[in-house]
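All protein chains of the complex are present and in place, except for one that has been dropped.
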Amino acid sequence: MKEKFNVIGKPVIRQDGKAKVTGQAKFADDYKFPNTLFGVMVRTKSTHAIIKNIDYSEIENDKNIVTIIDASDIKGAKKTGLIRKDQPVFAFDKIVTPGDVVAMLVGVDVDELRILAKKVKIELEELPSLTDPEKSLDPDSPLIHPEFNTNLVVHHPLRKGDIEKGFNESDYIIEQTYTTPHIEHAYIEPECVTAIPLEGDKGIYIIGSIQNPFTVRRIVAEVLNFPLNKVRVEQAELGGSFGGKDDIMCILSARASIAALKTKRPVKIKYTREESILESYKRHPYRMHYKVGYTKEGKIKAMKIDILADAGAYCSMTPYVTWRSVVQATGPYEIENVWTDVRAVYTNNPYTGAMRGFGSPQIVFAQESLMDDIAVSLGLTPDEIRRINGYRYGSITASGQRLENHDVNLMKVLDTACEATNFREKWLENEKHHNRRIPTIEFKDEIINKNLILSDREFVEPEDTWKKGIGLAISFRGSSLGAEGIDAAAAYLSIQSDGSAYLLCGLAENGQGMKTAYSIIVSEILGIPVENIYYLELTTAHIPDSGPTVASRSTVMGGGAVKNASEILRKRFEDFLRSQWQLTEDDLIVFENNKIYVKGKEKFSLSFSEFTALAYKKGICLASIGWYPGPKIHWDEKVGQGKAYFTYVYGAQVAEVRVNIVTGEVYIDKITAVHDPGKVINLLGALGQVYGGVTQGAGYAIFEELSKQNGFPQELNFDQYLIPTSKDVGEIVPIFIEGKDEFGPWGAKSLGEPTLELTSAAINNAIRNAVGERYFNLPVNLEEVILKRKLRPGDIQRGSL
Amino acid sequence: MKKNKILKKIKLRFTLNGEPVELETLPNKRLLDLLRDDLNLTGTKEGCSIGECGACTVIVNDKAVNSCLMLAGEINGSAIITIEGISQNGNLHPLQENFLKFGAVQCGFCIPGMILSAYALLNKNRRPDEETIKEAIAGNLCRCTGYKQIIEAIKNTKL
Partner (left out) sequence: MIPKLNYVAPLSLKRTLKILSENKKKAKILAGGTDILPGFHINSKRFRDIELLVDIKKIGELKLIKEFKDRVEIGACVTFSQICESDTFKKFFPLLVKSAETVGSVQIRNRATVVGNCVNNAPCADSVPPLLVYDAKIEIQSLKRKRVISLQKFLIKPYSTALKKNEVVTKIIIPKPDPDFKGDFYKLGRRRAVAISRISLALLLKKKAGIIDELRIASGAVTPIGARLHELEKFAKDKKADSSTFKELSILMGKKVLQITGLRWSSEYKLPVLQQVFYQLLEKVNEEE
């Protein structure tokens, strides 16, 4: 395996950077087409209802209305979905969640259309709403989608060993329940798409803030009843996604396309922040019950896990999200006896789907918090309990997979994180200072006024107010899709006769820096400078479908395809040169620094552009299509056993915090993030993934939460849905341990999601270390710290508005 | 109720990225829309419409402001700088160079506003400390980068 690199692993400036820092980069709303119409949505105020009638009579003759689109305009599928076809493009039979759209008004003046949208009369028969997932499976609960006869979306069982035997062999048993809330992706760019009817019968062209153009193409084609080749989808520069611009963009693209074909004019849909938060999907709330048996030495003998996920009103990616949870729910620990059930259910809440982490942030929060409590119960330190149980090379996972063919670096990341932070010493020191716990106030069913008034003894002196804590969390994570989906990717590389190049992969840039990483791979193999590579705009017409940019798979899969395309050309070029220069097989041809030469025979040397000019003249094909199929994996759905993912990555994070025991404020002073992503392709990009992922994880830990009232999201904009600012997270120290792996380009694997999944658990453990209290419910916000529960306003008022 | 409202167009004179501009526009237009729609300067972004995210930040009379919270009329007689106006003679501004060099850009949607907040800061304070930098960009939300490389880029910019 190649060990010395020219470009790989070094800091490389993003190729799309210059356009972005000058404001020239074109995001979806920056595209303007002549004669464009705009679409404005018509919604109800209902959470769950039967639609009896929609009456447009008051507005249909208004001069501002060019046309009105609803389900009756759909020629193909009226309901779509990436896994299960349960989501209507326009609601026509039922309203199942407040974000539902029954119609779209199309015209020129958006402001006027917004006023008119309120005048559509929708006759509804209200149904009882179901917003508590715990009640979804009750026999007397309403069915959200009666056609499925149950509110159960999916059930993933996992059975390993003999759970009862495991508990019998245990000295101690601990049982805990954790919960996590709905989380908004909070990409800074709200959804926007334009659909343009093409001339003749060429079909439709769609450009927008689209995470996965091929997915959008599939859904739009189904809705329009078009062949795939007549739906051309292009990705504009994407203003953040984090998994969030998938299903919603399919639906918006379909709506815009129907209207564009009907009016024969471009139709643009641009969401306000409020519409975006109201209608788009979220990260799943989980309720997680863990029962763990362990010996007095700290060896975990049995783990029984029961998880309930709120899928909301539509299935979306729920079966895959929860599948990752079932694979990883035990954490990176070798446990003989495991019994896991992960269920996801329909409710009338906002629907939930893919979001960075994809079923792991929830379970890592629960299970890594729990590990600390086990350690404390035995008088062990958090790192000790993890060393006793953590994966090594050859360990068997909960799903019965033997960890092999790659460096199982769990202990290495753990040790590195502990050493870098002086973890054990600090942790033990903080544990001594629990004498002053949070003055928790307990209430019965009714609040008794006098409890709210402090007594003399309850006042905390200023010097006792802030408590320091340090906390640890570790994880393993399957790379790419795993057994959840078809996994393969394509890349197209075309060298021009002057030595410049076009590159395109079927995966889509989400802002993470994928294009640059791919260009680096080409540069490494062919010696072309990254700046001589033009990364083509992704449209579905120009490259094979490579599946979605999800699951931290772009480097491992797309990178594999780009490497393959580059190697095809390299082999072809070498063969040509060997005959041209009459070399033997032993001669080593080097491609580097925009040059090609034979090692030790310097007279055989060409600049890359001289070479391409020559090869072009000689009729050598300078283009290739690379393909990288994912390695084989298998899964037995009935017992949750099998080779779930072809490889794994490992991470450890240490959080250092200060907790104000009076107000419940948590200050995050430092996060040390140690990750084995395999080979680092672009150091600048890799660092950015850590900083960004940790910061999102910090928000998840201490303030992010989308609350609901009867299914309506309450925090509809950034004045209420708080994400971290520049001042909220202290130092972040990324450390990379580059493990070897036979898969991925030079063993490069995944980084985007592991960085996020650990942070909330590490912070929660640090808070416990600071104040001696365990918190079970995210976010650990002001009220949670002080009261151990959330408070909800009856009537939320927006800031100073 | 709201019938036959006649909107009186307003006349504006201001400088935009150093060039004098004279135009007429509707009185209920926001500065953000004036820039994006009337003047086709789409580097200024809309993220929240209520002054919370900072994606629409521009410079008005040397101060960073949210262009979603200003009406076009309010800029009459002012000097406006947008992201399109800070490169000099076709060269990137040192802040732009450093945003690239330090890996401060991911999706890029917040970046124009972020750079302009930093630009306003550095024009007032050439050597800001880290806390000052953080405060200067606290009104610019970024979901991708975690701000660290942005702060480094600003800290290392010498004007």
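Here the chain labels run A and B in written order, and each chain numbers its own residues starting at 1.
Assume contacts are C-beta pairs under 8 Å (C-beta built on N, C-alpha and C of every residue); 3 or more make two chains touch, one makes a residue touch a chain.
These numbers come from a predicted model, not from an experiment.
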item	value
Sole residue of A:297, A:461 or A:602 that reaches the chain not shown, by the stated touch rule	A:461
Listed residues A:662, A:683 or A:733, member touching the removed chain	A:662
Positions on subunit B where the hidden chain makes contact	2, 5, 7-8, 10, 27-30, 49-52, 54, 57, 63-66, 68-71, 73-74, 76, 117, 120-121, 134-136, 138-140
Subunit A residues that touch the omitted chain in the full complex	110-111, 114, 272, 274, 439, 441, 443, 447, 449, 452-456, 458-462, 465, 662-665, 667, 703, 717, 719, 722, 724-728, 781-783, 786-787, 791-794, 798-801
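One rule holds in what follows: only the chains that are shown with their structure count from here on.
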item	value
Chain centre separation in whole Å, for subunit B relative to subunit A (CA means)	30
Complex contact set, residues of subunit A against subunit B	11, 13-14, 16-27, 29-30, 32, 185-190, 237-242, 272-273, 510-513, 684-685, 687-688, 690-696, 717-719, 723-727, 729, 732
Subunit A-facing residues of subunit B, complex	36, 40-50, 52-53, 55, 82-84, 87, 92, 96, 99-103, 105-112, 115, 133-135, 137-151
